[in-house]
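Showing chain A:
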Amino acid sequence: MPSLHLEGVSKHFGGLKAVDDITMVVPPGEITGLIGPNGAGKSTVVNMISGVLSLTHGDIRLDGTSIATDRSDIVARRGVSRTFQNIRLLPEATVLENVLIGFHRREHAGVVANLLGLPAALREDRAFRERAHSLLDRFGLDEYADTEAGNLAYGHQRRVEMARAIASEPDIVLLDEPVAGMNDVESDELATIFRELANSGMGLLLIEHNVGFVTRLCKQVYVLDSGRMIASGDPHEVTRDPKVVAAYIGTSKH
Partner candidate 1 sequence: EEYKMVILQSLTGGAAFIGKNVADGAAMAADELNANGFFGEGNSLVYEVADDATDRTQTLSLITRLAADEDVLIVMGPTSGSVALAGANVANEREFPVITTTNSMEVIENGPWSFILTQPADVTIPYIADFTAQTLGAKNCAIIGVKDNEAYVALQRKYEDLIQAQGVNLASVDGVALADSDFSALATKIATSEQDCVFIGTPAAQGANLVIQLRQAGLDPSIPILGHNAFASPTFIEKGGAAVENVYLMGAWVPGGYDDFSSAFSTNFEAKTGIPADEWHAVGYSGMQVIANAIKDAVAAGAVTREGVRDALGTQTDIPVVMGEGTYSYDEHRVPHFGMKVLQVKDGAFAVVGE
Partner candidate 2 sequence: MLNVKDLHVSYKGIKALRGVSLHVEEGEMVALIGSNGAGKSTLLNALSNAVRRKAGEIVFGGRETRGLNPHAVARQGLLHVPEGRQILADMSVYENLLVGQIALGRRTTRYTLDHVYELFPVLEERRDQIAGTLSGGQQQMLAIGRALMGGPELLLLDEPSLGLSPLITDQVFDALTRLNEEGLTVLLVEQNALRALEATSRAYVLDRGLITHEGPSAELAGDQTIIESYLGA
């Protein structure tokens, strides 16, 4: 299983250095945390990895080969998938259909087979449907399979996005605040799923503001502030780092 390396990556918007010369690794079989204050540049990092934004400097490598300049669909096909911080679903499609497009990377039947409805295409489609149902089951969404995704409650929409992102069994999954809008009990359910995914060999990059959640799950945590990497390492140590406390966690209740 490949790992993802960011080396000296920067992103500038005009004069604003949203991400400034950061280096990090997302290894397989582990959950890696990325935390930092609002506007620190976390989502920008995800956008650069997934090919939505171009890099100003630096390089991103997947299993040794650079994906820094690849278009987002190419990055996805190489096995890096993501969720969006501001949920993006196909609002008019059902929950099941939303998950089904997640399988695109695994489709082998060609355009002609699809156009002519050849058995190969139909067989493949059936197989995907079965897998999609079991994914929905896993996320507790089975009863919503035929609901239009746009009509789901916020927390359920998040789950659909995750199911879709992992449908094609990618090597690396970038999760941008996956448990935002869920209470602790609900987050714990997802924590279990994330652990299982990591155990199966996937590398997860987890962006979260729920610090407890991050410390519980991650082996390695990176902390961004104003685009700069201000700390990294063991989550328990990092979250006690005075710089991190001052910039991000605050002193009051945590």
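To be clear about the criterion, contacts are C-beta pairs under 8 Å (C-beta built on N, C-alpha and C of every residue); 3 or more make two chains touch, one makes a residue touch a chain; residues count from 1.
Selection rule: all candidates are chains of the complex that A comes from, given by their letters.
The structure displayed is predicted, hence computed values, not measured ones.
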| item | value |
| --- | --- |
| Interface partner of chain A in the complex, by touch - 1 or 2 | 2 |
| Candidate 2-touching residues of chain A, taken from the complex the two chains share | 13, 36-40, 43, 85-87, 151-156, 177, 180-188, 209, 211, 247-250, 252-254 |
